[in-house]
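Written out below as structure tokens is the structure these notes cover.
Just one protein chain is left out here, and the rest sit where they should.
After this line comes chain A, so read on.
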């Protein structure tokens, strides 16, 4: 096992605590705080899976679960994103889509067969003759595909759902998101902050570059996170991925629980008055031959491996990057001990001068206007060819890691699914949102800001805009934030799509579906000229990564190949769920939505067999003989069931005006209550209900004792056609009139009704109660309150005449 750093301030692992897990039947150890992917990486695993179509080896690439590269089977559940799944003790991990092992896959030869499978191969060839279809399909299914799940698989874990509401919902817990949340919270609003990683901080969290006044970005992230946690009116959901945003500002997401939580995963549906989207950026993959060979990874991934998880991605790393974060990563990794023979930067100029100086100080060679064209090595990167952009000069370097990244891709998903329009922006090379939905604001890096000051200023402005939506912020405050926004640097210049001249046979634009540049060209040549169509025909972006990898490159490449002007570049459509979610999470808890009687425990102990009866779960049988013959005989001759406790007895006193509501036979127990209330000096209104005219009981008696008696029937055959709650509501709306409401229900709110049928009923009752239950003292249809065994208060009603 690799030695891990334990002194970096940015680390999220605790090297003192080891966590055992099993991979391919062997025991390995990870460290507390590891994700499954990083634990495997630390143990020397480089090939995590084989790709869907060509069975190409795949390894760690992005760290945010944007591609299927690192999806594995964990504890029998396939397609788990190991990059974002935290390691737990005893996990059993397996590779997917392999015959043999990930290192030696017997199906690996398919990689060489790509010439036989051009784009649309299945559509073109697999429709005739029809009779071979069933056979062919089975074979294809066997060879391709990622992960298998048995139909009777039972998903372990506890799943839950919550439906919180708030004034402002902030998606993204990076510097912009935290600033926005703080700005809105300061105005006294209730704020919800969602962050996809298990901690707040976003891109600042793993960066050790200077923020301001010798404070690092990481320190700033910690400082902001502390402020957020200190603020009472910000509710933070960490490890919570946003999966959708809908009109009326309905935001959905799912949260992965920690060991302390009562749930494994839970669905969150937030209703917010205003929304701030500060989801930030992911990196845009660089296109070159074998650009997904294990060992090729993005700059953020390499940096996070070191800074967050405490290990170097490799011994020797060549960089081919197109943004300042790449330079920053090179400097940071060099300082931690990685040998960096060469940095190839796509940009001819425009680099941060401080970073350039840092690179020169460390005597790292930086080639401007160069790019990687091919990664060599059968299973892992061994060698890299770099070329100048015009293709004239060429250099080759030995290395075990190639850090490759073309630039940034804004995560505009939540905005797009909520109907915002995207427009290509030539300066940032981003698709920027133009028509934002009502009460939805964007902030931070996804707008192209790279300067820390600008990111926070945009967060502040968006937070105040959201507060303004909630009518808690003045125009003056908003104007001030706007002024600050104007004074800070604007969006940074983004890198264009740059590719050295390659045929693109093994240049993958989409990793999930094995779609190469060549496939895209074939699709365009066949007449599928719009990215949306190319996506459907070639499969680019249809995989489990939800277009995280090809989403930005595909439209750019299509436009370039067709020589389209900038305004014509159209992104593909993004649809929810933005992040794949377990069906179990959507299903939530399997609640037993039934009421239980107070004697439920006793009946269960006695072996009662329960049935769902209406809203109740009640003991239906006490013997295996469901004809209940013996029980029936017992009722006829002697006595059946015994008593159970009822609800609280009604407290009778003078309160003023009383409404007594009852329906069906519930009117009977209400009668003595109404009577008592009247005698106590109250003004009594009774509302009695029944299904139809025939079933109205005790109306005369009620009219006699009450000041007013309202009678309702469900079918309108007598009195008023309404539920008893209708007149009750009308009475309640007259202010200050009602002081007490008593209801009598056949199945009372406390629901412990027990019949005492049988000729011996009175004999049994006599023994346990403290009142006279003789025929004369306890008349037919009379209701009495007394105590059983001098302790349990009951309401009893006589129903039989015997």
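Basically, a residue touches a chain if its C-beta (ideal position, glycine included) is under 8 Å from a C-beta of that chain, and two chains touch if they have at least 3 such contacts; residues count from 1.
As a working rule, contacts and distances are computed from a predicted model.
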Omitted chain, identified by the protein name its UniProt record gives, among "Molybdopterin-dependent oxidoreductase", "Ubiquinol-cytochrome c reductase iron-sulfur subunit", "Sarcosine oxidase subunit delta, SoxD" or "Peptide ABC transporter ATP-binding protein": "Sarcosine oxidase subunit delta, SoxD"
Candidate in contact with the missing chain, chosen from A:125, A:215 or A:247: A:247
Absent-chain contact - pick from A:24, A:88 or A:729: A:729
Interface with the unshown chain - residue positions in chain A: 163, 246-248, 250, 271, 723, 725, 729
